[in-house]
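The complex is shown incomplete by one protein chain, all other protein chains being positioned as in the whole.
== chain A ==
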Amino acid sequence: MSHSPAKGTWNKCPFCHVHVNQLEWGFYKQCPHCHHYLRLTAQQRINQVVDKNSFKQLELNMTTLNQLKVPEYDDKLAKAKDKSGLTEAMVIGTAQIKSQRVMLGVMDTNFMMGTLNTTVGEIIKQLYFEAAKHKLPVVLFIASGGARMQEGIYSLLQMNTILNAKRNFDQSKQVSINVLTDPTMGGVSASFAFEGDFVIAEKYTQIGFAGRRVIETISTEKLPIEFQDADHLKQHGLLDDVIERSEMADYIGRILKLHQEESSC
């Protein structure tokens, strides 16, 4: 999935537009000039947060089909598979974070902007099902532009049916930690993203229901730069906390430790 870039290559930071050497982005893919983060692939995210070699992917053998025969969808799916090296926008499995077992789910924006469709929805329901069955905490890294239009109402109905699966999981009394990463929008934001015991965001994440551009065209005023930014949401009381990428594994590990059953301590 990941490949190391050739030494000495440069690319432009999408935020401050300064040219940055590949090596300067570092392990956490952070711009040395403006400190913004690059979006991660699922594999990169897993490498950053789980204990070394502890991730065991749960393969589900599902393929997304263009059942509604929407123009260009087949082509978009093929390109997304090519670009991401994945079969869909979400990877799940078991892992250890700071020596504690969890069910982990990671969305990948390289696959059609992490949009929620029937397959991604089914994968998330499986994640909650498996976590409940094995009594494991859930850690979800969310990154999505919202519902995938090409599957119409079937995408929309993932929002309520995922929450049904989540309620079943909640009966197992295991903790759920949702980490909102860039971007967390639309039908994903308005369903499972905000339904967790902990809802935190990675710093510099855009979070919202309606898109910034849509709001900009409707409203007459210029939107402030911090609008829909994670820190701005935290100030409005909508997030438990905003965490730097380098602190993420420690933060999650601490929350997990605080929710361990007494007998296992």
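Criterion: contacts are C-beta pairs under 8 Å (C-beta built on N, C-alpha and C of every residue); 3 or more make two chains touch, one makes a residue touch a chain; residues count from 1.
We take it that contacts and distances are computed from a predicted model.
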Name per UniProt, for the chain absent here [options: "Cell division protein FtsX", "Branched-chain amino acid transport system permease protein", "Transcriptional regulator, PadR family" or "acetyl-CoA carboxytransferase"]: "acetyl-CoA carboxytransferase"
Given A:Cys34, A:Leu86 or A:Ala190, the one touching the chain that is not displayed: A:Ala190
Selected residue (touches chain absent from view) among A:Val50, A:Ala147 or A:Ile200: A:Ala147
Candidate in contact with the missing chain, chosen from A:Gln44, A:Thr119 or A:Gln174: A:Thr119
Hidden partner chain, residues of chain A it touches: 61-65, 67-73, 118-119, 121-122, 147, 149-157, 159-161, 163-164, 166-167, 186-187, 189-195, 207-211, 214-215, 218-219, 221, 223, 227-228, 232, 236-238
